[in-house]
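Of the protein chains in this complex, one is absent; all others appear in place.
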Amino acid sequence: MLHLKSTTFLAGLGLAIAALPASAQTMDELIAGAQAEGMLTTIALPHDWCGYGDVIAGFKAKYPFLTVNELNPDAGSADELEAVRANKDNTGPQAPDVLDVGFSFGPAAQAEGLTLPYKVSTWDTIPDEVKDPDGHWYGDYYGVLSFAINKDIVTESPTDWADLLKPEFANSVALAGDPRASNQAILGVYAAGLAAGGAAGADAGEKGLAYFAELNKAGNFVPVIGKAGTLAQGATPIVIWWDYNALSGRDTLNGNPPIEVVVPATGVVAGVYVQAISAYAPHPNAAKLWMEYLYSDEGQLGWLKGYCHPIRFNDMVARGVVPQELLDALPPAAAYEAAVFPTLDEQSAMNPVVTGGWDSVVGANVQ
Amino acid sequence: MADAAIIGARRSWAWLGIVPFFAFAMLFLILPTMQIVVGAFRTPDGDVTLDNVANLFQPSIVAAFSISIRISLASALLGCLIGFAIAAAVTIGGLPGWIRGPLMTFSGVASNFAGVPLAFAFLATLGRLGLATILLRDWFGINLYAMGFNLLSFWGLTVTYLFFQIPLMILIVTPALDGLKREWREAAEILGASRTQYWRMVALPILWPTLLGTFALLFANSFGAVATAYALTGSSLGIVPILLFAQIRGDVLQDPHLGYALAFGMIVITGIANGLYIWMRSRAEKWIK
Partner (left out) sequence: MKVNRFWSWAALTFGLLYFFLPLIGTFEFSLRMQRGVYSFEAYRVVLADPAFRATFAYSVLLAVLTIIIGVVIVVPTAYWVRLKLPRLRPIVEFITLLPLVIPAIVIVFGYIRLYNTSSILPLTGTATGTNFLLLMGYSVLALPYMYRAVDTGLRAIDVATLTEAAESLGASWFTIMWRVILPNVSVAILSGAFLTFAIVIGEFTLAALLNRPAFGPYLQLIGANRAYEPAALAVIAFAITWACMGLIALVTRLQKFTQVPR
């Protein structure tokens, strides 16, 4: 009873501190508030995604008074929003404080009132196109879609989308998600559509579906959801993956089998994810501290170590704070020159085309 | 007269015995999931609507329900047959008694071996580069895939589902087989019945309600199974749970209310399946009593 009461009191205190205007808090006030809260709850952060394992460890080392609860690393962006909604009245450790969701989910969460606005101290170095002007959500990292290739099975690597249609890649190509639900898979279809000459938006979505229909008819498409396991085992020797996932997959497999990561020559699509603080966060100060950490040079480099391009990449490179080894470990910068960042409008036009049309057009349907 | 009054009085507090179960079900199953039923009939703005349910009748969703039901029927039927054969072999089939214990415990573990590990296990065994596929090709010259076999198909998925369906059947049917008293078989033998006649006229009719009940369980079990299908044939098979998950989970903005309508549809189908089973069972039980 007493324990419950003190937690509620501290939560109330935390909320009171959080109610102060975002800019009015100094780092010391944040740390004091976070110390009172004692906990941070995250969700949907697999340790191998963008090096989150090390990022979280770094955060814990910097602020040892905070315990980090990691909920459901398997959650999709919709699960994260649902977790916020379900935990509206809950101040227990099941309520997520911070979110890392797909680009289109930022505005959606804001519209529903699920976000707490906050502008980190490095706010100005975040590009305008990927943040909400009031600070409800802000881009965190991006990567481009690439091919992860199992070199034990595939001897001659494809260099572009058109190559994948060749007969030597029979039963080889897989997406890393379900194109009816996964952002990664849908953008994969979109990228193929752009490579086939489609215009940005719904048109590329349709051309992408036509491409995958052809891929399926040629017998090259494998409907299994590609993962490190299926890549290594041989069920899906070519996986269309975010480059950071492909590179970290290559590292964990450690040459067994050797993996080559190829960014296609055309149809290079970049995907941005965004961070947000839950409006119902039981530990808002800890959440803000987490954001400050993520957007500091240290946090951003942590993501870079996980092969993700942190959102402040250009700014950090210009200031020369990025170690050369990290830069070398990434795919060549030239590959990123052609990268296309789909806008929110283009994505919302393209999504229903792909998710709705996949079954009928691609017809990878099992009878 | 007095008896009727007593029976009436007894019946009236017999209801009390079922209260713990209903309280448990209410508090921890029905109330938490009311959201499905409520959500199925609401728009995102909160108004009541029948649109979500009406949307269920579009061709792609009807196809999804159809294929879900077909896979569930196939895996439930095969699971029942094969599971029954194995359970019968171990209980009354004259096999050594020490096999039974390990078989039961193994069935326990296997009954829940599903999802990504199971899909991967089958890919690693019967996939194009699977262990069994390669062994068959190199040792016996049998090329499975050239013969038309494909793990990533309706039957491939059904075969994979059997991995948890068969053990479930074994575990539930074994006590029933134990209940087949030896005296009945001996009596039938004395009266001159052959083995087929014994099975047809004595054993199967007695076991029939149990078999039906387990079939219904296997059907519902397969109908609701999503993790395995997702991991194995994720982008090709449009079964209802996958569609459901695409609406209420995933990384793209979808229509959660359609998802709830899908879940509601699944509950209705389970209800219909259960109703069918109850009807068939009551007919079978009529002449056993």
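Order of writing sets the chain letters: A and B. Residues in each chain are counted from 1.
As a convention for this text, contacts are C-beta pairs under 8 Å (C-beta built on N, C-alpha and C of every residue); 3 or more make two chains touch, one makes a residue touch a chain.
Computed from a predicted structure; not experimentally measured.
Asks: Could you tell me which of the visible chains the hidden chain touches?
Replies: The chain that is not shown is in contact with A, B.
Asks: Given the contact definition stated above, which residue among A:Asn245, A:Gln300 or A:Asn351 touches the chain not shown here?
Replies: Going through A:Asn245, A:Gln300 or A:Asn351 one by one, A:Asn245 is the residue touching the chain not shown.
Asks: Which parts of subunit B are in contact with the chain that was left out?
Replies: Contact residues on subunit B toward the absent chain are 11, 14-15, 17-18, 20-21, 24-25, 27-36, 82, 85-86, 88-90, 92-95, 99, 101-102, 104-113, 116-118, 120-122, 124-126, 130-132, 162-163, 166, 168, 171-176, 178-179, 185, 189, 194-195, 198, 209-210, 213-214, 216-217, 220-221, 223-224, 226, 241, 244-245, 248-249, 263, 266-267, 270-271, 274-275, 278.
Asks: What does the interface between subunit A and the hidden chain look like in terms of residue numbers?
Replies: The missing chain touches subunit A at positions 3-4, 7-8, 41, 46-49, 69-74, 79, 82-83, 86-94, 227-229, 231-233, 245, 248-249, 252-253, 255-257.
What we mean here is this: only the chains that are shown with their structure count from here on.
Asks: In the complex, go through subunit B and note every residue touching subunit A.
Replies: 60, 67, 119-120, 123-124, 127-129, 152-154, 157, 230-238, 242-243, 245-246, 248-254, 256
Asks: Using the touch rule from the top, collect the residues of subunit A that touch subunit B in their complex.
Replies: Its residues touching subunit B are 75-79, 82, 101-102, 104-105, 108, 153, 171, 175, 177-186, 222-225, 229-230, 233-235, 348, 351, 355, 358-360, 364-367.
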